[in-house]
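This report refers to the structure that appears directly beneath it.
Here the complex is missing a single protein chain, while all its other protein chains stay put.
A, B and C are the chain letters, set down in written order, and residue numbers restart from 1 in every chain.
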Amino acid sequence: MKSLLVVFLGAIVVLFVGLGKKETKTTPLALLFIGIALALIPLDFLGKLPWSFEKNVPVDMLFFDKISLSFTAVLLLASFLVFGLFGSKVQVGSDLLGLLMFSLSGGIILTASSNLVMVFIGIEALSIPLYVLAGSRKTNLKGNEAAIKYFLMGAFSTAIFLMGCAFVYGSTGAIDMETIYRAAYTMEHLKAVSPLLIIGTSLILVGLSFKVSAFPFHFWSPDVYEGSPNRATVFMATIVKVAAFSAIFRLFSIVLMDLRGESWGIVVAVMSACTILLGNIAALRQTNVKRTLAYSSIAHAGYMLMAILVSPEMGFWAILLYSFAYIAASVIVFYYFNEISSNRDESFEAFNGLAKNNKFGAVLLALSMFSLAGIPLTAGFAGKYSIFSAAFVEYKWLVFVALLGSAISIAYYFRIFKSVFFTEGDAKVNTTAVSAIFLGIAAIVILLLGIAPSILTNLSVFKF
Amino acid sequence: MNSSQILVGVLSFISILGAMYVVLSKNPVHSVLALILTFFSISAHYVVLNAQFLSVVNLIVYAGAIMVLFLFVLMLLNLNKDSEPQKPKMASIAAAIAAGLLLVVMVAAIKDSADRIYHNTVEDVGLVKSLGKLLFTKYLVPFELSGILFLAAMVGAVLLGKRDKQNEEEMTNTVTETGGTDNG
Amino acid sequence: MDNSIFNSVEISQYIYLSCVLFAIGLFGVLYRRNAIVLLMCIELMLNAVNLLFAAFSSYMGDNNGQLFVFFIMVVAAAEAAVGLAILVMMYRNTRSTDVSLMDNLKG
Partner (left out) sequence: MELILIPIITGIIAALSGKWSKWVAIVGSLAGLVITAIWLSKFNADGSFNFVFDRVWFSKAIHFKTGADGISMVLLLLTNILSPMIVLAAANKHNTDKAALFGLIVIMQGALNGVFLSMDGIMFYIFWELALIPVYFICALWGENNRFVTTLKFFIYTFVGSLAMLASLIYLYSLMPEGSFDYQALVNVALNETQAKWIGAGFLLAFAVKIPLLPLHSWQPDTYTEAPTAGTMLLSAIMLKMGLYGLIRWFFPLVPEAIGFYTPIIIAAGVLGVLYGALIAIRQDDMKRLVAFSSLSHVGLIAAGIATLSTTGIQGGILQMFNHGINVFGLFLAIDIIQSRAGTRNLQHLGGIAKQAPYLAVGFMLVMLATAAVPFTNGFPGELLLLKAVFTKNAIWGVFAGITIILCAVYMFRMYQFSMFGTAKNGIYLFPDLNMREKLLFGVLVIIIISAGVFPQYLLDLCGPSVDKTIKIIENTVGVIS
């Protein structure tokens, strides 16, 4: 709650400090607020936190437990890195920064919501600023296209999500998650799950799948990612995805857990398998790095969906680890992509020869590629391992598909490798000291969670 | 068949008719007008359902504010003519199949389970008083948050609507007569 | 209050009505190409949802559903504002609101 308030306050302050003045640099201010919010997370953890529905939090609609705080930490870390790396170089207006912070607070609401109304408001608060962000290059046709596509898809998926909520409301008589949980539990035990509830959860799943761009609702994301300005793309790829996953996790893994075998389990499993395969295979055929990254992020959504299918304790740990790994690596890759492609060349060739001119960058890129591909001793491996081992008991075939997907992913990650390390060229990135610090933080996250992922679990708060 | 059944039937018919016209009309302005008609019928439904507050809000927010905004934009952009090119048949068939499938699935789900929804009519449901009480106690947090959401939306709309000099110079095919700036 | 409506009209009738409206809206989203009409179709879908919520709420005697509708209306207004702003921006650049012209992004 404290973090949420700080982010809100920060958004408003940033918005008004920069108002009217053209060249004010408000990035440090935004970073300050996000930093404070991030620092407040451990404080919240020190108190005794409920795991799920033990109510001892005064705020009724928002629910700050281990799950929401952990996801909030991921979101804040991600936005800290994004703001640090993408806010400093290009002149970003304070209005855009403020909007990003509004969006971030929408993400935090989403992670903490304990009521479908709050989920809805969270989604909207997360998305509406991003519709604007996607179109912030006003005269760029690609930017316009991305904005309109993102907006239409977003509004459309929200409508579907709301229809699902209505059905759930009709079948359980409630919109707060605790009552839904009870009702679903009772229904499961009476062996009389209402078809209304099943179709409601399916529609909710569809609506949220649009947000995380899971198959078959992924088609918009490569276009939107490509057309949006880089800072919006990285925000969509990291913060939106993780926030939407936190909502999916809470709704499906916890609230509707009892219905998994009955209704959505196999659907999610098939979706995740298709997402993984499609994302990885389609990424192979791209010539534009940004589109490749978009498809790769689709594939990663598939892996994260797997974590919904297992018991909440294991799934939570896995998805959290995966989120950390994913955001840290994505931010690094997008940063270098942003710096390199500034002269409008978004092909793989733009990366040619980076290793010669910028060793630091090449090593960091290698590290994040390894993490994304799931090579051991990076956080990506720890995340993949925990997801796979948790899912193996029930969904063996899915794990095989996922392993196959990982093997395929090597090929396109190594295309970037090829350009960076093995091809002559003149790609150059002038990393400032400030950027280097943020990149260093991301790299440390990757390495630390890769070498000793147990530090996450060993924090006493994560012991379930 | 008693009077309320007939009333609901007629209202439903109007809603569906309006909705069909929204989708099928070639002229966007006609669509908007049909949509307003649909919204009015839905408001009437709310009255029948004893949800007076919603009915009023629906009229004010949807039929009043949003639809006027739509009309305003349509007029502003001079879109009030049949500008849309014909779509290939295949696309319309595919769209119809997709929508029809969803409808069938939903109807099939309802068929068996509608009677399981329990009826429990409480006197003050839907009245402004009870809703207001709930809104400012239990739903205070979402209420405040949606205020902030509005702030964000407003900033965003202004940001998109305004034209800054730097962009003006880049602009290749500037359209001068369409300066809609205040849609927030 | 007049309770006769709840006794004489089945709730399923409202559910069917909302589903039909929702499906019409969905069809429109898939079928039409004018962005502004697409936006209208989405509003139509949202209204179907609202109606469904209100019906459930009235029949179950539970106020929460009606408040949900209130929030949907409010937020949809914000969304529509931003959407129209994007639309105007698009129109300035392309002199059209036809989404099928938007195919610059291809893989």
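A few comments on the model shown:
Convention: a contact is a pair of C-beta atoms (placed from the backbone, for glycine too) under 8 Å apart; a residue touches a chain by one contact, two chains touch by 3 or more.
As the structure is a prediction and not an experimental result, all values here were calculated from the model.
The chain not shown here is in contact, across the full complex, with A. Annotation: of A:L256, A:V333 or A:A382, A:A382 touches the absent chain (contact as defined above).
Hidden from this view is one chain, which touches chain A at 370, 375-377, 381-382, 385, 388-389, 392-393, 396, 399-400, 403, 406-407, 410-411, 414, 418, 421-422, 452-454, 457.
Operating definition for what follows: only the chains that are shown with their structure count from here on.
Counting contacting C-beta pairs between every two chains, the top pair is B-C. Centroids built from CA atoms put chain C at 27 Å from chain A. Note: centroid distance chain B to chain C, computed from Cα atoms, is 5 Å.
The multi-chain contact residues of chain A, meaning those touching 2 or more other chains, are 117, 121, 124, 128, 131-132, 135, 138-139, 167, 170, 173. Residue positions 106, 110, 114, 117-118, 139, 142, 146, 149, 153, 156-157, 160, 171 of chain B each touch two or more of the other chains.
Interface of chain A with chain B (complex): residues 8, 11-12, 15, 59-62, 95-96, 98-99, 102-103, 105-106, 109, 115, 117-118, 121, 124-125, 128-129, 131-132, 135-136, 138-139, 167, 170-171, 173, 194-196, 198-199. Across the complex, chain B meets chain A through its residues 105-106, 108-110, 112-114, 116-118, 138-139, 141-142, 145-146, 148-149, 151-153, 155-157, 159-160, 163, 167, 170-172. Considering their complex, residues 2, 4-5, 8, 12, 15-16, 19-20, 22-23, 28, 31-32, 35, 38-39, 42, 45-46, 48-51, 53-54, 57-58, 61-62, 65-66, 69-70, 73-74, 76-77, 79, 83-85, 87, 91-92, 94-96, 98-100, 102-103, 106-107, 110, 114-115, 117-123, 125-126, 130-131, 134-135, 139, 142, 146, 149-150, 153-154, 156-157, 160-161, 171, 173-175, 178, 180, 183-184 of chain B touch chain C.
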